[in-house]
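Only one protein chain is missing; all other protein chains are in place.
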Amino acid sequence: MFRREHFNAAHRLHNPAWNEEENARIFGKCNNANFHGHNYDLIVQLTGEVNPATGYVFDLKILSDLVKENVLDKFDHKNLNLDTEEFRTLNPSAENIAIVIYDILRTKISDAYDLKIRLYETERNYVEYPI
Amino acid sequence: MFRREHFNAAHRLHNPAWNEEENARIFGKCNNANFHGHNYDLIVQLTGEVNPATGYVFDLKILSDLVKENVLDKFDHKNLNLDTEEFRTLNPSAENIAIVIYDILRTKISDAYDLKIRLYETERNYVEYPI
Amino acid sequence: MFRREHFNAAHRLHNPAWNEEENARIFGKCNNANFHGHNYDLIVQLTGEVNPATGYVFDLKILSDLVKENVLDKFDHKNLNLDTEEFRTLNPSAENIAIVIYDILRTKISDAYDLKIRLYETERNYVEYPI
Amino acid sequence: MFRREHFNAAHRLHNPAWNEEENARIFGKCNNANFHGHNYDLIVQLTGEVNPATGYVFDLKILSDLVKENVLDKFDHKNLNLDTEEFRTLNPSAENIAIVIYDILRTKISDAYDLKIRLYETERNYVEYPI
Amino acid sequence: MFRREHFNAAHRLHNPAWNEEENARIFGKCNNANFHGHNYDLIVQLTGEVNPATGYVFDLKILSDLVKENVLDKFDHKNLNLDTEEFRTLNPSAENIAIVIYDILRTKISDAYDLKIRLYETERNYVEYPI
Partner (left out) sequence: MFRREHFNAAHRLHNPAWNEEENARIFGKCNNANFHGHNYDLIVQLTGEVNPATGYVFDLKILSDLVKENVLDKFDHKNLNLDTEEFRTLNPSAENIAIVIYDILRTKISDAYDLKIRLYETERNYVEYPI
């Protein structure tokens, strides 16, 4: 089953091991020093058996609350580079954000469920993890 | 290949083995005694070889007619709990609706094709079967 | 400014002044005795001056809370015909639902703002009020 | 005729005439000191006569280039508060961004055309100018 | 009330009063001699009083049938330039297609209703008529 959630955040793509020219060449407009931002659409997929008592694979309300408490409250309306521990040294590319969200949620959800993250940075650019 | 279809229906989530409090606790607003409803978006995926004479995996018109006759005519503008045989005793969760639709279409489509169902209950909640 | 909200409900179109045949002829599948349902998308438009201190026409959080308390809590996951006072005798067509929502919100929002309702019953059928 | 364009930007809502508590109370999460961001969808509407030689109200390519050069190149992948002259002292609410875009484009497009801006900050929050 | 319909067609923008260079300069890729095509989304808006017996402004099924018989059967899966009388000499720009559809439907719908057409040529380019 799949649940779509949403958050807005500022970020900047930057590799501190490179000089300014290299960062500008590789990351282009996404390297803007003062940040830019996105409306991120997050799709959390849990795969498992249907519970015959409920007809659910997983309770949507519980999943939505888990995502809200562990992901949205942490990232929504934040600057990913400056306001979060996770991206203090990790580049907040869509791929890395998806991996971070996966790692957070993986510890909160029983191993009885496979977990997959899809993250839309824009409606034309998105990623999945794990592959 | 994928074909998106659409139907509207009323339903209620309820487990007759539980008392009212338990049903309300587990199913929340979805347990409302007088039903609520959804615009369901159904995506039918058939996987197979491309027919060299047509360039099709499967004829879209034939698939659309199959879905109309066997799924939409049965569920569209209906109360899933009261108006259908399939959900007289089976809880009409998105997961169970997807399984029922899969089972119906599986008997109508040659085993030369893999079949997968995706069902959107809302644009934020959806399921796939088989997993 | 515009705010999009969402609710799910069951309904039935029916005119008690007509016999069964007439109801079936006029309302077709929407007359199903056991109800069907929709995911309603509601867009509330407020028109007024921009407040120079905030840059807002109207605070989105306050508007969203107003809609939640006065509209969504009343209609979401409900049977419009059976569970609501508003549609006990009024046919819950998209047009009438939009008018009812307008009348509810008009009393909660200062006359300094023009108010307009757009209601999507499906992504292909929608209405606006006032015209 | 209408043309939809797109840009991403970081921003922060803040009124320097207010103290921190007042800003936090009024702007909530949108006041985050390190900014957050959005995928903005911009719809530019030009109203005028159809040119009988072309069948166009206005050439789409020319309009798209005008918007790119005068709006997108200025705001896309930028921090509206820090990187732009327009929002150095003006709060970058959706309403104010729409007004600024209108004022920019109004000087570039003949008065023979009425101009209207619709700006989506998210798919649930949007504004129009002029009203 | 609004009804969204859909058709696919090929077309070419071309003014026979101009030479090839002029056509290429003005219409660019849309002048391709062998045509290109679009998925057109058509929104028909009827404005009028709500009928108290039905709760409808206009019966959706009747409107949808009117559009199908008079517009979709004429333009769907057609080459607008070669297969239709309407665009034999009229350039099939989005603006002109909207006007032609308006003129067709205006004769089929009582003057008690205002009629407005919105036509999407792509999700980024669309027009309305009348203005």
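The letters A, B, C, D and E name the chains in turn, as written, and every chain counts its residues from 1.
Methods note: a residue touches a chain if its C-beta (ideal position, glycine included) is under 8 Å from a C-beta of that chain, and two chains touch if they have at least 3 such contacts.
Quick caveat: nothing in here was measured; it's all calculated off a predicted structure.
**Q** Let's see if you follow the contact definition: name the visible chains touching the chain that is missing.
**A** Result: the unshown chain touches A, B, E.
**Q** Among the options A:59, A:76 or A:95, which residue touches the chain absent from this view?
**A** Per the contact definition at the top, the residue touching the missing chain is A:95.
**Q** Please pick, from E:32, E:47 or E:70, the residue that touches the omitted chain in the full complex.
**A** Residue touching the absent chain, from the options given: E:32.
**Q** Which residue numbers on chain A touch the omitted chain?
**A** Residues 13, 15, 17, 26-28, 90-96, 99, 123-128, 131 of chain A touch the chain absent from view.
**Q** What chain B residues would touch the chain not displayed?
**A** Touch with the absent chain occurs at residues 1-5, 47-48, 50, 53-57, 59-61.
**Q** Of the residues in chain E, which ones touch the absent chain?
**A** Residues of chain E in touch with the missing chain: 6, 8-11, 29-30, 32, 34-39, 76-79, 82-83, 122-123.
Methods note: only the chains that are shown with their structure count from here on.
**Q** Applying the touch definition from the top, give me the chains sitting in contact with each of chain D and chain E.
**A** C
**Q** Count of steps on the shortest touching-chain route from chain A to chain D?
**A** Contact-graph shortest path, chain A to chain D, evaluates to 1.
**Q** Nearest chain to the global Cα centroid?
**A** Answer by centroid distance: C.
**Q** Which chains are in touch, pair by pair?
**A** Here the touching pairs of chains are A-B, A-D, B-C, C-D, C-E, D-E.
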